[in-house]
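As you look at this complex, bear in mind that one protein chain is not there, while each of the others sits in place.
The block that comes next holds chain A.
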Amino acid sequence: MTTTAEPTTTPSPEVGKARVRKEDARLITGRTRYTDAITPQGTLHIHVVRSPLAHAKVLGVDKSEAAASPGVIGVYTAADLGVESVGLPCAWPITPDMKAPQRPLLASSTVHFAGEGVAVVVARSAAEARDAADLVDVDYEELEPVLDMEAALAEGATLVHPDLGTNENATWVLDSGEAGTGGRIGDAIAAAEADPDSVVVKRRFRQQRLIPAFMEPRSCVVDPSGEQLTIYAATQVPHILRTMTTVTMGLNESKVRVIAPDVGGGFGGKIGVLPEEMLCVALANKLRRPVKWTETRSESMLAAHHGRDQIQDITITAKRDGTVTGLDVHLLADMGAYLGLVGPGVPILGAFMYNAIYKIPALKFSCTNVFTTKTLTDAYRGAGRPEATFAIERIMDELAVELGRDPMDLRKQNWIPHEEFPFTTVAGLTYDSGNYEQATAQAVEMFDYDGLRREQEERRRNNDPVQLGIGISTFTEMCGIAPSRLLGSLSYGAGGWEAASVRMLATGKVEVTTGASPHGQGHETAFSQIVADQLGVPFEDVEILHGDTQVSPKGLDTYGSRSLVVGGIAVVKAVDKVIAKARKIAAHLLEASEDDLEFADGTFTVRGTDKGKAIQEIAFAAFVAHDYPEDMEPSLDADAVYDPENFSYPHGTHLAAVEIDTETGRVHLRKYVCVDDVGTVINPLIVEGQVHGGLAQGIAQALFEEANYDEQGTLVNGTLVDYTLPSAADLPNFDTAVVSTPATSNPLGVKGVGEAGTIASTPAIVNGVLDALRHLGVRDIEMPTTSQRVWRAIQEAQGRSTQQTPVDTHSPGAGLGSIDPNNPQEEEVQ
């Protein structure tokens, strides 16, 4: 059957449309399946007995009372399960001589952080397991905790892992002088010191420890009742988890299936291979029953990996005219007690971003990773890049102060002008596209930069108790992790490609599988839009499948803003192959030469005629397979694996207006404007949502959140009472916009958006806070810049005593929500 191609109006492209999300229909009605909702018949539940001490010898574990408790199937230590020698994987040995301790499923002889598992209880119900866990009696001999990174590196320090002989995990260096990508930093500093027309500015910044705090606690169910062991897990990385489980537990990879059902957020916090997951595997194999673990929120705060926690020593050199001549970065990064899956590499991901959008002739980055007796750290939204962006954007402001320059002008003087792209940086990366002038011009206008500067002047002149600060962050990031060869050169244990398959069903509907496994990002909607355009089929006819290693067997999952930039391009490549196959069949059916066929809006037409075949008709023809070319298989289906050749480099200009009540120290974020260039926008609604959420997390680092340990090494923010996530009442509306210079490194021109808001916003806020207070003598305030810290900084700068006020470390962030400290009677009790 040949259709006559009627002159139809071209359907408007899907890409760029603010489609509401497909995935919402289930989520807004409660028709969901987060892992904890999965309980096969006969499921046993575990609860982990955790050490309350940071560092201690385990002298004995008395299980008798727990074992006799109602509903308890068994109580096990590592020895009981025969897993003492099993170590959880670290996939990123950043240097050949990196020191890596064994990270056990359960501690045997020594516990290394408060929250580490010592034994596991298996029971009929979760409640019975939890009750019995309280009855396990562990005899500890306390050891000295190791909490301070600098002290940990000092001669004679208590060692977290004595067998390693040191608390230093590794030191990693990037030196533009050595690499030949720029000058030598030593020369730049010496030259600046010798030159009266140059300045050297040194600062120390602290990246406090953060907790990812995804809303869905981690959970897994391991079901041994099939040929394959099925692991359901609240994970960002089902494919990595499958491979790593088999390597860790010595299983056959083809005997393991991992399913990530609905996953309630991750932000890097769910990329791990967890001791609890491996315990469930061991127990399911041993007991031959499904075994389930769901953590409590308090366990999650204590034992799920944390993020950030670095000390950053930054030196910048510049000519008095403002030209930056060098940047020296030295970091200490707290790994915690063990190495997470990519933990040691997290600071390294930032190494290439310290020079940011600026032309800096000499760069040296060196990072020493340190073991302490704290919860391990690993990826958290931005992973290395927020730290880098914070440091460079803060030091640019400090340099501006030193030189008496407007901080925006100083940035303009040093950034890469748009006509110089593609630009190879001092860190050796090639930025393919960008236009910092355009994003900044738009942001400055939306913000009313000049008007706010005038208001600031006025408030200063009038000694207004409420001072105004303007914070700037002009950032870039590297997204789309990552070119596999580059990862190889960084000794990462895997590649950075992504896989996709496209299946044309007999009825013309399209099934697409992706190896990028979403947990809130809206892959199903965005990828459907891409496929609808490329293949010329209705949006509704495209189904995106993911998150099950039986359905999408190949993939490297979701992190590092890679889903669209790598996974989305893999989908495009697979669609290209489908179209190429369809073209052959179309030519055959239309009795035309392939070269004479045009493909548009889902239909092949013979140039210059009205003969055509729709892609759906060709799919049906391939299905019945009665008539197709001899030199091909009767199928349109195709797989693709896409390995990017470069990162992508979104950028943007973020501006914050911060009001500070100098009498109470209260910081009020009055206005936040950002203009981001994320390349081609597939779905503006989703992009805006990603920016909002990213901003909230970055702002929370600046203002609210910190994971703190006391002198004994106990986490003092172990619940959502003490670890203060911002509520709706703590945040303003953000004024966001996008501009677009399409990426030239991929066919869609996309750059990635998942981490942008988080990376950019933290320095914008802190720069704003300091900008409001510098004229009062305040030089720096550590994050989070809570009311108390701000108030103290003002008092100290003014030479007043703060001795009467105890430092409150337990709830430092304290998003006050609707509570107005000036009008306590208006407090709303929820």
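Structure notes:
Definition applied: contacts are C-beta pairs under 8 Å (C-beta built on N, C-alpha and C of every residue); 3 or more make two chains touch, one makes a residue touch a chain; residues count from 1.
Criterion: contacts and distances are computed from a predicted model.
Only one of "(2Fe-2S)-binding protein", "Spermidine/putrescine transport system permease protein PotC", "Glycerol kinase" or "Cytochrome P450 protein" fits the UniProt record of the hidden chain, and that name is "(2Fe-2S)-binding protein".
Note that of A:Ala192, A:Ala696 or A:Leu715, the residue touching the chain absent from this view is A:Ala696.
Here one chain is not drawn; of A:Pro238, A:Gly307 or A:Gly520, the residue touching it is A:Gly520. Residue A:Asp36 is the one among A:Asp36, A:Asp397, A:Asp548 or A:Glu659 that touches the chain not shown.
Interface note for the absent chain: among A:Ala67, A:Val173 or A:Leu725, the touching residue is A:Leu725. Contact with the omitted chain, checked across A:Phe113, A:Phe214 or A:Trp293, is made by A:Phe214.
Along chain A, the points of touch with the absent chain fall at residues 20-21, 23-34, 36-37, 127, 213-217, 262-265, 267, 296-298, 519-522, 685-686, 688-690, 692-697, 719-721, 725, 727-731, 733-734, 757, 817-818, 828, 830.
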